[in-house]
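One protein chain is absent from this view; the other protein chains keep their places.
On to chain A.
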Amino acid sequence: MFMPIQINDNSSEPLYAQITHQLRALILSGHLEESMLLPSIREFANQLQCSVITVRRVYQDLESEGLLRTKQGTGTFVAQVHAEERARYRRQAVEQALEEAVDAALRVDITKEELEQLMQEVIQRKWH
């Protein structure tokens, strides 16, 4: 089973963190449906070209967050995600992107008014 996860070798973010973030996003955004069976640890490691130690850690972390559950002998499944959690995640993802945009503005020293105006312009341009 193919999982749309992309690893950036040139990032300084640790590999296991990259995979955890992307898998969490796939679950919370609803791309992976509830009770869907994920690849086995070895299969996933093969696909991502990472070690089984990393995949085991990702599965364990997301399981303790309640996003995955493991049935002994059957495998790892996507757990039920509550609607409010999904909504919170959607908000969080946008908030994070906006924060990055503000950081970019801070780096080039533009004024708060200019930034707000720019945001309005972008929204006007992109919103259908």
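The rule is simple: contacts are C-beta pairs under 8 Å (C-beta built on N, C-alpha and C of every residue); 3 or more make two chains touch, one makes a residue touch a chain; residues count from 1.
Following the convention adopted for this analysis, contacts and distances are computed from a predicted model.
Comparing "NADH-quinone oxidoreductase subunit N", "ABC transporter ATP-binding protein", "NAD-reducing hydrogenase small subunit" or "Iron complex transport system permease protein" against the UniProt entry of the hidden chain yields the protein name "ABC transporter ATP-binding protein". Per the touch definition above, the residue from A:Ser35, A:Ser51 or A:Gln80 contacting the chain not shown is A:Ser51.
Residue A:Ser12 is the one among A:Ser12, A:Gln72 or A:Thr111 that touches the chain not shown. Think of the hidden chain as still there; on chain A it touches residues 9-12, 14-16, 40-43, 45-46, 49-54, 56.
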